[in-house]
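The block that comes next holds chain A.
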Amino acid sequence: MTSDIGTDTSTDTRTAAAGPDADTGSAGLDATRVSWSAEGRLILDGVDVTAPAGAVSGLLGPNGSGKSTLLRVLAGVQPPSAGPTGAARVVFAGTDLLALPRRRRARTLAFVEQEASTDLPVTVLDAVLLGRIPHRSLLAGDSDDDRAAARRALDAVGVAGLADREVTTLSGGERQRVHMARALAQEPALILLDEPTNHLDIAAQLDALRVLRDLAGRGVTVLAALHDLQLAAQHCDHVVLLADGRVVAAGDVRDVLVPEVLDPVYGVRTEVLVHPRTGRPVLTFAPRG
Partner candidate 1 sequence: MPRRTPITVPLAVLSALSLAALAGCAQGPDADAAASPTASAGADAVGTAYPLTLDNCGVETTFDASPQRVVTIKSSTTEMLLALGLGDRIVGSAFLDGPVPDSLADAAADAPAVAEPLAEQVPGAEAVLGLEPDLVYAGWESNLTADGAGDRGTLAKLGVATYVSPAACKAPASMPDPLTFDDVFAEIDEVGEIFDASDAAADLVADQRDTLASVAPDDRGLTALWYSSGDDIPYVGAGIGAPQMIMDAVGLENVAGDVHDTWTSFSWEQAIEADPDVIVLVDATWNSAEQKIERLESNPATARMTAVREGRYLTVPFPASEAGVRNVDAVVSLADQLAGLDL
Partner candidate 2 sequence: MTSLRPAADARPAPDPAPGRADRGARARRGAAWWLPASVVVLVATVLVAVTIGPADLSVADVWRSIATHLGLGGALGLEPLGALPDGMVWELRLPRVLTAAAVGAGLAVCGVVMQSLTRNPLADPYLLGLSSGASLGAVLVLVAGLTVLLPVAAFGGAVAALAAALGLAGAIGTITPTRTVLAGLAVSQLAAAATSFVIFWSATGDSYREILSWLMGSVAGATWTSVAITGLAVLVLGTLLASTGSILDAFTFGDTAAAALGVPVARVRWLLLVGVALLTGALVSQSGSIGFVGLILPHAVRLLTGARHRLLLPLSALCGASFLVWADTLARTVFAPREVPVGIVTAAIGAPVFALLLWRGRRVA
């Protein structure tokens, strides 16, 4: 069964995402000078982030490094604070995201939170259909297009069989995937995810990342915060490493996931091996000292 996201004919989506271009300049995400502070504490300090289109980029960093906050600012859910070096700019495919009207932004980018829960008796299908809200008038009901897009999203993450189940009855991993499906139903050109592999078994983690790679293969820009460095090593093309609200390193995964960079940030001793078949880094960690 193929996943057909991205070939839908809805308007306004991913006009610039044709032709994956490793060069971030024209098609990917380019954010500069993103800062955020609360109650006098600087959580993000002038962060510059790029994520190329058509690739899976990982946002890494220890707890408290500001990953979630950065994603929320990029998603437009939290406005950036005035930074020490000037105002933040978040540009995607040539468009200033922060200046976009909300609904247009919601048609362009989707954001999957770390924890999103509800007590209401919402079905999986209904939850995924929420992703279609930016695409239709607020007074209208679901159209056939909407339902088709929702079904495609459900298929892509493999929860089609759960369509009529209530979200509250699902396991953590199933719920996580429903949230991903909701984001996919938005048919975004840019998708931001905050720890999408939490609560998932290994197999499900791999499946989730495979969905993201499929998306990237269609030209979608994917930026996911991951705390599992090994997963990042295995699946990401491009990574950004945050520590204490600053970018410590960014670039190809083979360049960033090296002991010289990781050891001071995580406080461990890293050993990097090369996977014989894939050529990707394999990491092992030992305590410092």
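With respect to how the candidates were assembled, all candidates are chains of the complex that A comes from, given by their letters.
One rule holds for everything that comes next: a contact is a pair of C-beta atoms (placed from the backbone, for glycine too) under 8 Å apart; a residue touches a chain by one contact, two chains touch by 3 or more; residues count from 1.
None of these values were measured; they are calculated from a predicted model.
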{"item": "Identity of the candidate that touches chain A (this complex; choices 1 or 2)", "value": "2"}
{"item": "Contact footprint of candidate 2 on chain A as seen in their complex", "value": "1-3, 72, 75-77, 102-107, 110-111, 113, 116-127, 130-131, 133-134, 136, 138-141, 155-162, 164-166, 168-174, 177, 179, 186, 200-201, 203-204, 207, 210-211, 214"}
